[in-house]
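Note sheet for the following structure.
A single protein chain has been omitted from the complex, and every remaining protein chain is retained in its original position.
Presenting chain A:
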């Protein structure tokens, strides 16, 4: 059994060091920490390997039954659905999807040809499900609209000053920030508003944009190529029976289907599995970003100021960090990203975010202000190592659903948009210039897109930083990571012949509760920190009553049978919207049952990622449901 004593001793020594930021002293601490930790780390790795291996067959088993589960839960009699034909079908109206749509129409306008493009988006309107920090690079936006400023794109606050801080419980120690965190030329924006603007531009260019429309199924041709998608049936009740308002879904067929669902897309995950777009043993890793938008006292507001933090409230074994961006109009966007490879099942990312806000640096800023919005979304951390194959017969993956986020920079929007542009260029060439994809002919294979990607700035960026995030996976936790990252980002810049791998998928990293102690989180004060249900009410999330619960369990007993005793029911903690609860079972006194409050869901996808049993399958609810983010 793994004993925690050696590492706690290390931790306290390291924490003592934190008060004195001498680099020499820090490295001395880590070197001695390494020797002590080696033995225990070996034991831990064995445990993790065993756990991962135990779970692997479990994962494979469930992946089969997911499909079976969905099949039996659709209506028994399926009449052929109405279809609509397009040249390009784009699933997801975010930065990547809209950039691809806009680019396709711009190319057609330039060459005086026609191309039919449709974008479908599950959010009630474009931007409703878009949430980000965000401090974005404008390169790809300028490629699409060199005059974006004149056209009124809502990028109003240039980034002016960068700060990096290491937080202890009461102090904020300035750190030198790595060169890639320099934000000159970038803008602090509400990504939701930028996406709204992109949506308007897409419609002006003639793209058919359909918000409140959820793609729930991929339509395959007999040869396994992708033909398009189907939207979900509306007006189905909780028991999957049609209501009076039943409206069958529609099929949208395209010569090409671009999947732009964002991090851990619900259709993309099935696609990757079915078409084997990732090599055996490769997987994506994730983080969970939780944020709030505040209006602060003008005296405390410094427009254009950017602060990134590490350390408190996360311990040295948990990857993550905070951000505070001063936007225009006295607004401040702040949040915490927690790497979902964390081990402690008692960790609650939501409550860590509340603790982050109670740090004097943050609470001082927020006192006297009022909170406007709250939200959370999983983000991609795997980098180059986790990218799947980007194209397949009949379609391609763009944006975060493939996973182009540059983790050290914590920026993914520009890469998502760039990937949309590259895919659009390749798609246009195939469909219009070469006339491929006609009815009855071979499906389009977009190898040009993957080639363009490999020669692009996205690839260059991701290659340079590929070893940074994985360097945090060692027993040295963030100290090993900081040491390597400092070296890599300042000097080496990725020019090494080796590539660190991610040891295990995030869900296999969680350790049994017996190996950890519960974390004593402080109670919310109602002014700066809040309880989870109050926060959820600030997402504007809503799901129509009497529809099938969209969070499907492959095995309805595993949560109570395994997750509760072994991991103390981590679902109650990792969901940032309070969807999952273990409540007393009225039918079986003395026992608990697993309750899913699906209407609270804010579509962050964390449950699907982090469930140690990989039992929860996030499927898309009726279109138009989910959060209504404002200014996020």
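Note that in this section a residue touches a chain if its C-beta (ideal position, glycine included) is under 8 Å from a C-beta of that chain, and two chains touch if they have at least 3 such contacts; residues count from 1.
Here is the rule we use: contacts and distances are computed from a predicted model.
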Per UniProt record, name of the chain withheld from view ["Electron transfer flavoprotein subunit", "Septin", "CCT-beta" or "PIGU protein"]: "Electron transfer flavoprotein subunit"
Candidates A:93, A:124 or A:437 - the one touching the absent chain: A:124
Per the touch definition above, residue among A:205, A:432, A:560 or A:630 touching the missing chain: A:630
Candidates A:247, A:433, A:557 or A:591 - the one touching the absent chain: A:247
Residue of A:143, A:162 or A:208 in touch with the missing chain, whole complex considered: A:208
Residues of chain A (touch criterion as defined above) contacting the omitted chain: 82, 84, 124-125, 128, 190, 192-193, 196, 208, 210, 213, 231, 234-235, 243-245, 247, 250, 252, 295, 372, 537-538, 540-542, 628, 630-631
